[in-house]
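With one protein chain withheld, the remaining protein chains of the complex are depicted in position.
On to subunit A.
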Amino acid sequence: MASDQPLADSPTSNVAEYSVGEISQAVKRTVEDAFGRVRVRGEVSGYRGPHSSGHAYFRLKDDRATLEAVIWRGTFSKLAFKPEEGLEIIATGKLTTYPGSSKYQIVIDAIEPAGAGALMALLEERRKTLAAEGLFDAARKRPLPFMPRVIGVVTSPTGAVIRDILHRIADRFPCQVLVWPVRVQGETSAREVAAAIDGFNALAPGGPVPRPDVLIVARGGGSLEDLWGFNEESVVRAAAGSAIPLISAVGHETDTTLIDHASDRRAPTPTGAAEIAVPVRADLEAHLAQLGARLAGTVSRLADDRRSRVRALARGLPQPDQILALPRQRLDGLDGRLRSSLDARLAERRGRLAALGAMLAPARLSEKVARDRQSLDRLARDLPLGLSRGLDLRRRELAHRAARLTTRTSQRLHGDGVRRLAQAVARLDRRAQDKAGDAASRIAEAARLLKSLSYQSVLERGYALVRDADGTPVRGSAGIASGDRLAIQFAGDDRLDVVADGKAPKNPGRQKPARPASKGGGQGSLF
């Protein structure tokens, strides 16, 4: 600081003089004292990831100014989320100067996205990247075990979330639960959750610590920033890579974090995760009891069924006696007939034999021989006598016929003629009678016909016949003059004489004098 200062020609000689280094240090002190901890909102600009040294350099800017920013390596690795180009953030840190180039900058301790919109955009960006890798594919999802023996829970060991899960598991299906304690918020939470998922998967089956059959990663509700750890790539990759089926239950139902996409099932709440993880034991017991009862029932029913079928069939079977009864009856009948017919035949044969035997006596044979000899002798004796007698007989008969011949013949011829004459007369008579009868019946027939055709029969039907004075039938009013006498004839010879009254219609062509009616027929012209 000591220096030679010309006093005479320096109007400001009493002002303290700084070296560049001194002023730089002074400014640095002033800035750091005044802005030891500030929150600065701005858009990330010129960000190209951490430098090879691990430190990150970029600028925060708004529409009027820019601010140099640095994040030291140690801080950068602990950030809950990293800066991204163009992202509007709120950086927390201190201002300091960089004397080497007369600059000031902010040394950032923590950053947070400024506003949900920005964060959502980031989340969407990350989701797309991971989805493109196939981490969220439905084909990656594994079925959950029906009845897990051991459940691994990754969550905070204290608080409502683990209490809710344990309570619901105890209610539904008590089993072994292993809690892997993690912080579910803050910068380290993502790393711890990912490590816990990997740690459970690293457990060997049958080892001292039982390997869970299913995992639950749970956290209660919170802001988007609170839940941010479950959007971290490390957590999403651990969940997607878990060999043990994993249920995610982060935040409320409306909150969706990226781990929900990568998990095998997403539960709306931690309690929901417990319900998904285990069935209800009481239900299973009831179902099992029911199945047991049905099983027992089926066997007794099967036996009953078969027993009753056997019984029914047995009833259907006829008795052996019944089967044999009819044939036996026939056998008996045949047996009886066999015996009796045998006896009868035997008796008959015996009788015939006896009869034949009796007839077969030698005496009968000699008797017949003697008889035949006698008749032979007689015939021999009678032969010549019979011959002469026969001749006499024929001779006498011849004489007798010669005597009868003349008289009998003439008598017979005469009688024959008389008889034939009488027959002819009789036939003639009969013919004449037939002829007469025939004529009579034809006359009667004609009379009947005549009667049926007579005008009388018309009158019988209620008509009347009008005649003039001559008795001629009148066919109409023409020719009848007033004062003419007319006769009306009804059926059965019933007559009425009348005098025409009134004028006859003009009819110059006809004039016939009226004449008194007379009795009798003569009406042939009617017919």
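Basically, contacts are C-beta pairs under 8 Å (C-beta built on N, C-alpha and C of every residue); 3 or more make two chains touch, one makes a residue touch a chain; residues count from 1.
Everything that follows uses one rule, which is that contacts and distances are computed from a predicted model.
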Quiz prompt | Candidate names "DNA polymerase IV", "NADH-quinone oxidoreductase subunit N", "Aromatic-ring opening dioxygenase LigAB LigA subunit" or "Exodeoxyribonuclease 7 small subunit"; UniProt protein name, chain not shown | solution = "Exodeoxyribonuclease 7 small subunit"
Self-check item: From A:Val299, A:Leu313, A:Met359 or A:Ala399, residue that would touch the chain that is not displayed
Solution: A:Val299
Quiz prompt | Of A:Leu67, A:Ile90 or A:Leu203, the residue in touch with the unshown chain | solution = A:Leu203
Exercise. Specify the residue from the set A:Ile23, A:Met147 or A:Ala432 that touches the hidden chain.
Key: A:Met147
Quiz item: In the full complex, which of A:Met120, A:Leu291, A:Ala344 or A:Leu376 touches the chain missing from this view?
Solution: A:Leu291
Quiz item: Which listed residue, A:Phe58, A:Phe81, A:Phe136 or A:Phe173, touches the chain dropped from view?
Solution: A:Phe173
Quiz item: Since one chain has been left out of the picture, which residues of subunit A touch it in the full complex?
Solution: 145-147, 149, 157-158, 162-163, 166, 169-170, 173-181, 195-196, 199-200, 202-203, 208-209, 281, 284-285, 287-288, 291-292, 294-295, 297-299, 301-302, 305-306
